[in-house]
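One structure is given below, encoded as structure tokens.
Take a look at chain A:
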Amino acid sequence: MRKSKLSASSLSIGYLQPPSVLAQDLNLDLYGGELVCLLGPNGAGKSTLMRTLCGLQGLLQGSIEIMGRCLSGLSPKERASCFAVVLTERLQLGPFSVRDLVCLGRHPHTTGFGRLRPRDEAVIEWAMQCTDIAAIQARHVNELSDGQRQRVMIARALAQETPLLFLDEPTAFLDLSGRIEVAKLLKHLARNTRKAVLMSTHDLDLALSVADRIWLMGGQGAFQTGAPEDMVLTKAFEAVFCGKDILFDRMRGSFKARQAFSGVIALKGDGLRRFWTAHALEREGFKIIPQEGRQEPCVEVLEDGAGWTSRFRGRHQKHASIYDLVTAIRALKEDRDLSRENGGDI
Partner candidate 1 sequence: MGAEIIKERDGARPEGFSVHPDTSVSRLMFRRNLFGSLLALAFLLSAHGAQGEEVQTSEGCVSNYDQNKDYFPDKLKVDHAEGFEVSYHKHYKRVKVAAPWKEGGESFEYVLVQCGTPAPKGFEQAQIVTVPAKTLIVLSTTYFYFVEGLGLLDRLIGIANFKRVNSPAILKLIARKKIAEVGRNVDLNLEYTARLNPDIVMTYGTGNPYRDSYGPLMQFGIRVGVFAEYMEPTPLGRAEWIKFMALFFNREKKAALLFDNIARQYEAVKQGTKKVATRPTVFTGKSIDGTWYMSGGNSYMAAFLKDAGAHFLWSDNTSRRSLHLDFESVLKKAADADYWLNTGLWKSLAEGRAEDARYAFFAAFKAGRIYNNNALLNSEGGNDYWERGIVNPHLVLADMIKIFHPELLPDHKLEWYRPLE
Partner candidate 2 sequence: MAKPFNIAHCFISGRNRPSRAVLWGMLSFMLIFLFLLALSVGSVSIPLETTLDILMHKGEDLVLHRIIWDLRFPKIFTALLAGAALSVSGLQMQTLFRNALAGPFVLGINAGAGLGVALVVLGTGAGITLMGNAGLIAQLSLFLASILGAASVLIVVLSLSQRVQNNVTLLIVGLIFGMMVNSLVSVLIYFSEPEEIQSYLIWTFGSFRGVTWDKLAVLAPAILSGLMIALTTVKPLNALLLGETYARSMGLSLKSARRLIIMSTAILAGSVTAFCGPIGFLGIAVPHLCRGLFRTSDHRVLFPAVLLIGAALALISEIAAQLPGTQQTLPLNAITALLGGPVILWVILKRRIAVNA
């Protein structure tokens, strides 16, 4: 029986002024060693949930327990020994070195003037190692790139030495490699330090690839949880995100805009090239049908990377790239449409 680090029962979150309930009757658990991603549209209450769980905001109903103890019974200092946060707030600092910022994480553990003892120094070193910022520790925080700064804030949270780590959209403002870095780091931390890591994000791809569990908040208090794959199979994402314009592709695990099909086309070929050719044709508005004999319109993927051939509106063409293929077909389509407008017929 696993012991959860955080356990919430019948939790209702929201605001008193003006009174609004964002979600109610939630039963949640966070376990050490797991990375949980919190997903949901804006306004669903992700930030509110995180703030409530770590005590920065009051709950409306229910209870939260941290390792067996009631959250409301903890003093601020005890709470600070349980939770460390990384937020999206922009820092407004004067000159401040990276190392000094990481040292701030030791705040709940130091006394009086804030003098650092050997143990504190050791934890700080470890935090910087984990996040790979030891090389830049002498630089000023304001001179760093967004990705570096994010790692520094994570290091600070690590230095706080807490069993629970909450991150509010840590991958926002980061470029692709930055996002992947951070996600990998968090996964690694969850596993190796046995911390319970909760991060909210809009990055579904990333969540699907790294999360051990997903908490999905739909609006109006809807809440689902499970492994990412479970959520896909139970159509959880569709329920929350899809609308008449958004589709969730359960094969690929991604969202796309719903398109109206304007025609059909047969496709012949295998493998990766066929997959991506189909992708382009669908993007162009064609529904792919299985090939049966020689029919029009159709596209064939040639072997050994020799290119593509297409037969469309009586024109038989060869193309060197997908772009050529699609552009040619589009041109033909438009010609035909134009001539139809002009009264011609075929």
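How were these picked? Simply put, all candidates are chains of the complex that A comes from, given by their letters.
Some points to look at:
The rule is simple: a contact is a pair of C-beta atoms (placed from the backbone, for glycine too) under 8 Å apart; a residue touches a chain by one contact, two chains touch by 3 or more; residues count from 1.
As the structure is a computational prediction, the values presented were derived from the model and not from experiment.
Although all of 1 or 2 belong to the complex, chain A touches just one of them, candidate 2. Interface residues of chain A, counted against candidate 2 in their complex, comprise 54, 56, 75-81, 83-85, 87, 89, 91-97, 100, 104-105, 107-108, 110, 112-115, 140, 142, 160.
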